[in-house]
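Removed from the display is one protein chain of the complex; every other protein chain stays in position.
Per-chain numbering from 1; labels A and B assigned in written order.
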Amino acid sequence: VTVFSPLITLLTDFGNDDPFVAIMKGVVSRINPAARFIDLSHNVPPQDVFRGALILRSAAPYFPAGTIHLAVIDPGVGSSRRPLLIEAEGTSYIGPDNGVLSLALSDKKITRIIELRNQAYFLTPTSATFHGRDVFAPVAAALSLGVPAEEFGPTLADYAKLAWPQPVHGDGSVQGEIIYIDRFGNLVTSIAESELRTIAHKPLTISLRSYTLQGLHDNYSSGAGQDLIALINSWKLLEIARFCGSAQLHTGAQVGDKVRIGRSV
Amino acid sequence: VTVFSPLITLLTDFGNDDPFVAIMKGVVSRINPAARFIDLSHNVPPQDVFRGALILRSAAPYFPAGTIHLAVIDPGVGSSRRPLLIEAEGTSYIGPDNGVLSLALSDKKITRIIELRNQAYFLTPTSATFHGRDVFAPVAAALSLGVPAEEFGPTLADYAKLAWPQPVHGDGSVQGEIIYIDRFGNLVTSIAESELRTIAHKPLTISLRSYTLQGLHDNYSSGAGQDLIALINSWKLLEIARFCGSAQLHTGAQVGDKVRIGRSV
Partner (left out) sequence: VTVFSPLITLLTDFGNDDPFVAIMKGVVSRINPAARFIDLSHNVPPQDVFRGALILRSAAPYFPAGTIHLAVIDPGVGSSRRPLLIEAEGTSYIGPDNGVLSLALSDKKITRIIELRNQAYFLTPTSATFHGRDVFAPVAAALSLGVPAEEFGPTLADYAKLAWPQPVHGDGSVQGEIIYIDRFGNLVTSIAESELRTIAHKPLTISLRSYTLQGLHDNYSSGAGQDLIALINSWKLLEIARFCGSAQLHTGAQVGDKVRIGRSV
């Protein structure tokens, strides 16, 4: 039986132009030459912790048990914000304690929260500006070699959590908001498929800015010829899309815009 | 003898911002922990099946026998368009039946065309919006583990093919068009090196919009000091370029623009 080193995923706001991500991979590879990497995204807008948290939440469930997720969106690097390792259901999450790990963990059974304080596992000298390289990467590498979590520092009772924008129910309607816009210009809302069950009247009416849509589509191409369609996307969230086009360009919508689902008028 | 799991290449229009590509790699890794990935490109403009097909055609010949090429440019996802596995000369091509695989296969001996219909190999529930994750990735993973192609569904007689824009010959000249513009602004035409043999008179005269070029260069730097040069590029196609500059910016040319090669006047 061949035993593989656990996968390490990387999620940052470092972009794909600078060598920062590669430097982290180099650091890991020096410690664990068998390390294997998968990039979640490095194009999170600078300091956009919420978007990073959403990406981690969307991607982590599809990775093998034992994967180490490394998320470095870290405007507070070098300050008092704590560096964390969280273990949940056999998977490890490493990153700053600013909420970037939290949306992925909200429905998980957490086994252990560790503050990364054991400098024996850091690169030295340890900079105050690049903990991705000096703290998070070497800890992920050591973890991937089998170093037990407790080695890295003391156990904590809690960690910073971001709030999911809770849809507001009332009078047979649900109001949520756009929380993510993808490359295609699809507008992803905070409204989960399960929320829509509370709305008895069909077809659903979906409102965004001055636009009103009727009913849900099964896929994108069934919306050919229509300006906009709504559907339940692959993250099981309500999404507003435009077939072979961009709902964002069509509507001018932005993250934070309200979306209302109610009865047909 | 160490046996490696076949390489899996990925080609999509998913971009590098969202986690969609990573999710596909996660799905594959859960099924085959030894899977190894090489990204062809994820920045194909949304729904640009032809450009994706050109990229696959250009890259596939350089990969080892046994490679699994996974191409997900799939505006018809969830509709009646068929998901395919095509085997040709020991290499596997997986993607929607919309032509994205076809330019890579046009000069290959095809062994087998399979419609991916066996849901036992799909992620369940299977979404209607992300077959890259739910259909193509798990099938590629199973294939990389040695599952025989016939397992995935029935054999088909044919598949969708894109037409290569055929150059028009006449009166000692050839007319083609720009089919691809690369990062450097190089203008790649539909005219293969072999087409130029039909033009006896030398030096060749190449016309694009209001520009006329004389003769072919061997490489880019030999065009230093010239506004534009023509050469046979690494894909063995006629290309119009500008040394240390962008022929696209210089000419304003677009994909689809006609290019005429004839005798010097």
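Basically, contacts are C-beta pairs under 8 Å (C-beta built on N, C-alpha and C of every residue); 3 or more make two chains touch, one makes a residue touch a chain.
Just so it is clear, the model here is predicted, and its values are computed rather than measured.
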Of B:S106, B:S221 or B:Q254, the residue touching the omitted chain is B:S221
Per the whole complex, from B:P64, B:G90 or B:P148 the residue touching the absent chain is B:P64
Had the left-out chain been drawn, it would touch chain B at residues 2, 4, 7, 9, 11, 16, 38-44, 55, 58-59, 62-64, 67, 182-184, 218-222, 231, 233-234, 243-244, 246
Note that chain A touches the chain not displayed via residues 13-20, 22-23, 25-27, 29-30, 33-34, 37, 46-47, 75-79, 127-130, 133-134
